[in-house]
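Some chains omitted; the rest stay in position.
Just so it is clear, A and B label the chains in written order, and each chain counts residues from 1 on its own.
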Amino acid sequence: MTITEAPHATRRLSTSMAMVEAISQEMERDPSVFYMGEDVGKYGGIFGSTTGLLDKFGPERIIDTPISETAFIGLGTGAAVEGMRPIVEVMFTDFMGVCLDQIYNHMAKIHFESGGNVKVPMVLTMAAGGGYSDGAQHSQCLWGTFAHLPGMKVVVPSNPADAKGLMTSAIRDDNPVVYIFHKGIMGLAWMAKNRRAIDEVPDGEYTVPIGEARVAREGGDVTLVTLSLSVHHALDVAEKLAPEGIDVEVLDLRSLVPLDREAILASVGKTGRLVVVDEDYLSFGVSGEVVATVTDQDPGMLRVPVQRVAVPDVPIPYAHDLEYAVLPRHDRIEQAIRTATSR
Amino acid sequence: MTTEAASSASIPQQARGRAAPLDPAVRVKLYETMALSRAFEEAILSEYHADKGPGFDIGKGLIPGEMHLSAGQEPVAAGFCAHLTADDAVTATHRPHHFAIAHGVDLRKMAAEIYGRETGLGRGRGGHMHLFDPETHFSCSGIIAEGYPPALGQAFAFMRRGTDRIAVAVTGEGAANQGGFHESLNLAALWKLPVVFVVEDNDWGISVPRTASTSISSNADRAAAYGIPGERVENDVEAVYDAAGRAVARARAGQGPSLIEVHTLRLWGHFEGDAQGYRPELSEVSEHDPIPRYEQLLRNDGLLDDEKVAEIKRLVDTAVGDAIDFAKSSPVPDPTSATSHVFA
């Protein structure tokens, strides 16, 4: 667990600009890196993941693909096996269903099946999440699904600096890394932004180690474990409740695989109260694993029932009011914190 | 709403390679269907953008979320659905409105779904990419090419019941490079399922031109890989009507599936908010609008005149206005019901 302090000079960038900066710097550093996916060229990525990169690196390294996820993810895997460092984009996590085999049975397992003799240094980027009425097939997070399947690291940045640092680390990692960015953190001009979507980002080479959670806010009364966009909702609520004397510690997991269990245990050991906020589906996912991390060690650490705020096992509804009723938004998070700290 | 007045003797048949002239009533109906579809899309277009500001926030307004409109592709839906009844199934894509309208999905319930209302086709749960209408066996999916497989099952059920009902499955040309496309065509051909596969080739998959996604110039040539007929026609509603007629008749006769690609036109952006910076000759796109062209043809053939055109415009505007009024005056779903309808 680390509390990241910026190592050197910074500027304010949006999360998408910070992510692009990391990709650009690594592509300059290493000619074996290339970026491939749908609409990553002239369009610059539907969610701004490659803005400006085509002009800088040309169509040989910023490559538009057909709508053939199985083929081009497999292409990335094969290129990685031969020593290249592909970054492959699946436009939405929701589309994993047409290509999961290449992801979980190939990209993620080849290293193990080869007894460690073959490496697959590849980054698989995906946009995730809802909140803008895109319906049940374009609003899912699904990071719990990727984290459940062995052989791939899973990173989930929540802010510009981590987006840059984790992307740099992911590209340099010798393992497959699934890099999931929530659309709501990117700071896109055409989508509602939280105020932290544009923030200080270190200049130059900047890495954030994969597998280390970040204490986004220190507090002593209750531990709120969360990730990605929900970090911001959690911080908003924490700030709102502070004047009432409710002191919330917000832990930003930053990566699910590896999971920083020490960070979870350290914080819950301090507060004795646990709230987990996850925009993925409630059951059989992230929230249960966070809880089990504690009970594997000592259930006695938990002084009150755990509050899990997640999507209640329902497809994401289209209508705004229905969607916001199932998303883990401020109202539900506040209620959970109040309940956890009420006794 | 059709006229017998004019003879169609003046129609240059060869031009559309038809033996017998097309019934004037059918021709006017094709025009009306396209006009209704376009009126709906234009209304949604302005309604969608009406309250997205300041700036453009995709999540804001009475119609939030992605919006894929079908302007320019009306000939495909009108030409195919003219051969269908409400007992036939249609599975459409993320760009479904023209097929829903041409297939006769209730305009009010459809509009209400797009507005996310309790009176909508999906009680506001689905949205514009997820329109399900049991009454006309219409459905769509937002996942590329994945609308094809369910159509096989509907056709399978129709066949097993000994009916001559069929399923029409629609995708775009970009989707024709997705695995589900291939699996569906092989299985339908193998089992001689009563399906008609439609590929709407509007030259673009978002920002990726067909030449950058597809290794050959016509998906009709892929039909041979399954031993079924394949045909490619231009964005002319009567050419589509003719090709569709052949494919539908073949399916109804139990002779199995066909693949028809229509080289159509995406008149607007991929979705609303798409600046189309990637698209050359953007300014000239509207010149290829198929509806004014067809209107002119029917005027030349004496089937339409100013009065008739105005009357049709009145009727479609009224229908669309009524649907949108219905939607906007319908109740929004009760948030406490958000978790209902997960299971039957």
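Basically, contacts are C-beta pairs under 8 Å (C-beta built on N, C-alpha and C of every residue); 3 or more make two chains touch, one makes a residue touch a chain.
It should be emphasised that the depicted structure is a prediction, and the values quoted were computed from it without experimental measurement.
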Stoichiometry of the full complex in this file, by chain label: A x2, B x2
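In this text, only the chains that are shown with their structure count from here on.
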Euclidean distance of C-alpha centroids - subunit A vs subunit B, Å: 37
Complex contacts: residues of subunit A adjacent to subunit B: 38-39, 41-43, 46, 64-70, 94-95, 97-98, 131-138, 189-192, 312-315, 317-326
Of subunit B, residues touching subunit A in the complex: 55-60, 64-66, 113, 116-117, 122, 124-130, 141-146, 174-175, 177-180, 205-208, 212-214, 273, 277-278, 332-333, 335-339, 342
